[in-house]
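The complex appears here minus one protein chain, its other protein chains still in place.
And now, chain A:
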Amino acid sequence: MEGLTVKAFGMIAEKLPEQEFEFPKKKDTEELLNSLYNEYPDLKELDFSLAVNQQLIQQNTSLEGNEEIALLPPFSGG
């Protein structure tokens, strides 16, 4: 199956209609972010990091198309 799975956490999850959803394949995380911003403009106001298959990324990362993407606001455990 082709397509990204996007999971949102913390305050980001409250700003999106669903905590977990499928999203069309994108070539890299920059393209994905731009599409997400178009679809959900509220995201532009929020501070979050991206994880691709549970690894935090620091820069634009190419995507195969079936990754699990997580939108992670600043951690506040403990």
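The rule is short, and it goes like this: a residue touches a chain if its C-beta (ideal position, glycine included) is under 8 Å from a C-beta of that chain, and two chains touch if they have at least 3 such contacts; residues count from 1.
Rule of thumb we're sticking to: contacts and distances are computed from a predicted model.
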* Asked: Name the chain not shown, per its UniProt record: "Molybdopterin synthase catalytic subunit", "Dihydroorotate dehydrogenase", "Quinol:cytochrome c oxidoreductase quinone-binding subunit 2" or "Trehalose transport system permease protein SugA"?
  -> "Molybdopterin synthase catalytic subunit"
* So which bits of chain A touch the chain we can't see? -> 7, 9-11, 51, 54, 70, 72-78
